[in-house]
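Yeah, one chain of the complex is gone here, protein chain that is, but the others are all in their spots.
Chain nomenclature is as follows: A and B, assigned in order of appearance, with residue numbering initiated at 1 for each chain independently.
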Amino acid sequence: MNQAELKREIEHRWHGRAQCEYYPGYLSEVQCERAVLPELCGKLFLEWGLSFAGLVVEEGQTDWQLRYIFYGDREAGWVHVLIQAPLSEKKFPSIVKFVHAVDWHEREVEDLFGLHFEGHPRLGDFVLHDDAWQENVEPMRKGFDAKIAMQQRKPDEDWRPRRIVQEPGAFVMPIGPKFSGVTECVHFLLESVGEDVIRSTPRLFYKWRAVEKSAEGKSPDEVLLLAERFAATTAFAHGLAYCQAVEKICGTSVPSRAKVLRVFLAELERLRQHAGAIQEICESTALVVANSQAGIFEEDLLRISGELTGHRYLFGLLALGGLQCDLPDAACHKALKQSEQTLAQLNQLEERLRVSSSFLDRLEEVGSVAWRNAMVYGLLGPIARASDLVRDLRRAQAYSGYETFQFDVPSEKEGDGYARLRILFAEARQSVRIMQQALAALQSGSVREAVKVQAGAALGWVEAPRGGAFHWVRINEGGKISRYRIVAPSFANWHGFHLAVEKFAFQDFPIMLSTFDLSVSENDR
Amino acid sequence: MGWLGCLAAIFLLLAAVNALYFGNTFVQPLWALRGLTTLTLSLDRLSAVFLMVTGLVLFPASIYAGSELNRQPHLQHGRVFTVLMFGLYASIGLIFIAGDVVSFLLAWEVMSILCYLLIVSAREKQNGHADSGYLLLAMGEAGTLVAAFGFLLLAVQTNAFDFTGIKAGALILDKPTRMTIFLLSFFGFGVKAGLVPVNFWLPRAYAAAPRAFVPVLAGATLNLGLYGILRVNADLMPAIHAGPGLIALVIGTLSALLGILYATTDNDLKVMLAHSSIENVGIITAGFGAGMVFVAGNHPALASIAFVTALYHLANHSLYKTLLFFGAGVVETQAGTRDMDRLGGLIKWMPLTALGFLAGTLSIAGLPPFNGFVSEWLTLQTMLRSAELSETSIKLIFALCGAGLALTAALAVTCFVKVFAMSFLGMRRLEENQKVVEPKSGALVPIFILAVLCLVFGILPTYIIPSLDSALTPLAGASAAENLVPPFFASNPDHNTLPPAFLQDFHNLGAQVGQSILPGRGLVVLHRGGEQNPVVFAMSTSYMFVTLIVLLLLTYVIVRLWLTRRRMLERRVRWDGGVRKLLPEMTYTATGFSNPVRVIFDAVFRPTTVEDTRETVAEHFRTAIRREKERVHPVDKLVFRPVQVAALWIAGRLAAIHHGRFNIYATYALLALLTVLVVFLLFQAS
Partner (left out) sequence: MSQWVINGILTGIKTTGYPAKKETAPGVTPGLPVGGNYPGDKINALIERCPTRVFSDSDGQIIVENRRCIHCFRCVRGIEPPIGWDSNYETGRFHDGQHEFGQPFHRSIHICVVDAGDCGACLNEVKQLNNPYYNMHRLGFFVTPTPRHADVLLVVGTVTDHMRVALQKVFDAMPTPKRVVAVGACALSGGIFAESFVCSKGVTTVLPVDVEVPGNPPPPLAILHGLLVAVGRKAPALSEPTKNR
């Protein structure tokens, strides 16, 4: 439904208790009462088919503001549901019964801000581990004093893992945080009675660097560095989302050459990240030649990126208002040609993998995620599209000129490991297709527009290689960042990871982990 | 209890040694029973072997029982228990030296009842111990009845009630009679021994029996059933066709397999050991069966080997099973629980107990240089020797059973690795406030006595085998000692009857090393083949033991004095993946360890799901996953339950005639009288 219908429905159903204002073609803001909030959000999510992007909590001078961000396709646009309450109020209703995707958002807010969500059955021990920090440490509050918090630390000595499986002889197998060869640090608690994993509980935030807190009080230029570097394997995508948020606040219109080059570089990054994900999958199944081949492709693309931009991970190219420096056309065409060659080799790899039955045996029907679960958990990116949950921000809420390019959004129905692998290959093909169109549409011009920093708040979004990323930025009167909220795609995907793992043997676990292409640094910030 | 019991055991041992080594066997008639028979006592070498084993087991068991009773100051219960135990000792002794059918059965009945009384006298707070005791009694009576039928049939057919008479008369029995008697005695005594399909009382009874009694139950009374089988089918009535032997072989293998499967997947220390007893009894029975087939097939040497092996295993089993039950009892009293999922790390607090228990575990798993290795190895070698038989079908059955026994040996290793590791090693899983200390010497001394005996039986098989052999030669018709422990080692080399090629092979094996230094007969047990292949296999656990000691010392010396001279020896934190604290619930449980066996043999276990619920809150928050599976033992399912159902049905029908009214019963009496009169008149007339 479109924005006008939305407004009508909302104001009709919750007459007097919810007001909806909309800015045509862009955003609807719904102010509602606390009691109405769960039902309203449930309607948006389950009945009217909007997706949940994130929950942003801001501590104002006198009030809390909770912002629940939903989005649909072009017609429905963005829907922000807002709740205000005085700072003394610490209890809020939980909407988790209706929108299960908000589960981890509310847990994070409880840990970092100290707000309690009534009705949420599992708050606590999330970002701030109970066996490292005591309760009532609220680092995201404005008045937080880090020195005192560190001095007065009292970890819980009697911490025990939560046991879900109640079967005689069940035990909790710990994996990590240091495990395997070269992996990120994440802790798993696998409940089992012997051979099968009955329940998996990941314990994340071992890498929590408090990026959102560090950003407060810095200038937008400095925070761009944080945005690029907190999850560097998809640095350009996150940096782009941040830049778009700030450019929206400041009303800057980015020159068209910069827009097209941004698209080109974003797709190059997507191609490279997908090659890396394919390499991980081949490595986990121990298919050595395919692993080496995919490794060659990833290194090729890293070198292409490095040669084109000076940095293999595309650091230092983005700037507020465009790009920091221009890229010569000839270099771009060379990079495109090399990418096309790499893509041809990737296609050949896919053909070979398609007929390797021992490889497929380990992926087919392993780690399946049903559509309904994917929807309820709000999964994003290629893994959601493998479960037939198609919502690509490049299509649904096009940005940076994507609406002018022709491309398909591939999807599969099985939702198992093999479907996810096929999506990766298909998206790689589409990326190159977009890159070709981008260079064809490239015109000369400047690549940077000066940005006049002013106060305001806006959401920037991007379809990162792992799924939709949402950056909410608020700049205060002094021209400094007062709130920076990052919702990374891995946050939602880690949430839904346990759906795939349950009921499979220990040996399948690393394979399912690799097919999900999860990033711990993205989730942990 | 302790001292008197030890004294009794010493008497038993003396009697046995007297008969076995000095040849003082006797047949002593006692009282004549008019119309029936003369009650006779007869002690021959076979009984002496069993008496010796029993004596070796009862000696430490008495000490242990004494210390158990002292631990619990229920004086009343203690006195009753002591009296009953001594009665049991007496009845066991009597069974072994019974020389005729009637005294045998009398002693057997007394033993049965005493066993039942000992179990239910415990009056501890365990549920169901009265039921288990009752089941033991019921099954025991059923078995006694069937065995008695067998005996009576034998006695009637051979027209004698004493064993010597029966043996003389049994030669003329024909095959169907023999088969009937075999079946009756095999399954009748099999109840007491613990063979499939009549052993479903065993795990329950062992679980319910008090700690002081269970070792005797496993180490002494189990042997009675095997004694009965052996006496009837190998001594009184030697086999002339292969049928009975094959049945024994197959049933033995099945018991062994089922027993070890259930032992591996059970977490209760006592119940698991009970299932393991079933397994060992199965191996012994398979050995008996093999021996009977060889006797029937006219291979007396092989038969002798088979019988010797089976008896050796019987002796070994008594020793190490008693030891393990001591250990289980100690664990239960000191740690408060028998559930292996909740034990762990006890070696830190009970190192001596752990050492003794380790000896028992290594023995039962069949690892050199302990005794289990010798008897398991000999059993498998015997199965292999079936290649010398003529009939293909018999050879096939032997091959399958041999494979089955090899499988049980492998599973036994798994099972007992699990037992020792989950109870004594790893992290402690008990509650914090449970104090665990080393038990008093009253419990430790018996453990160490048996541990030493296990080692001795393992490294000196060359002394054990001839003793057993002297008892079994009359049964098999030939001596096995020649084949297993050649007199080459005898101090008198003139007794050398072996071919030169054989001697040469022998020299090449280095088997003569140390003959002048080491006392007594040599240290090698070898399995001798035919003309073509003089030495089939040679093995020396004594050498192994010595080599093991030497290697360990050498390793220690090398490491300590040379390798670590210039480098430091460091103790570092345990690597656990970097978790902040490794908790007991993060360690492998006994269930987890044995889960692969459970999964692979799912077709045998066929568990039914009792509960499989998933609790959720708010539709997606899983709060609990509860799963519970129930297993019904196949024997229970196929034998016990149907019998139960049938018995109840019959009882139900019969109940129809019990109205409870006096008039009806008077009518029944009148009817019965009339019927008898009519029948009498009819017969009188005809």
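Here is the rule we go by: contacts are C-beta pairs under 8 Å (C-beta built on N, C-alpha and C of every residue); 3 or more make two chains touch, one makes a residue touch a chain.
Predicted, not measured: the structure shown is a model, and the values here were computed from it.
Of the listed positions A:50, A:241, A:254 or A:304, the one in contact with the omitted chain in the full complex is A:304.
Touch with the chain that is not drawn comes from one residue among A:48, A:159 or A:206, which is A:206. From the options A:185, A:360 or A:455, the residue with contact to the chain not on display is A:185. Per the touch definition above, the residue from A:66, A:165 or A:226 contacting the chain not shown is A:226.
By the touch definition given at the top, subunit B reaches the unshown chain through residues 568, 570, 572-576, 578-580.
On the side of subunit A, touch with the chain left out of the figure occurs at residues 129, 132, 139, 146, 149-150, 177-185, 205-211, 213-214, 222, 225-226, 229-233, 235, 276, 279, 287, 289-290, 292-293, 295-296, 298-299, 302-308, 310-313, 315-317, 319, 324-325, 352, 355-356, 358, 519-522.
One rule holds in what follows: only the chains that are shown with their structure count from here on.
Once the centre of each chain is set as its mean CA position, subunit A and subunit B turn out to be 64 Å apart. Across the interface of their complex, subunit A is touched by residues 267, 341, 576-583, 585-596, 598-599, 617-628 of subunit B.
Residue ranges of subunit A in contact with subunit B, taken from their complex: 96-97, 100, 103, 119, 121-122, 129, 131-132, 159-161, 163-179, 185, 187, 192-195, 198-199, 376-377.
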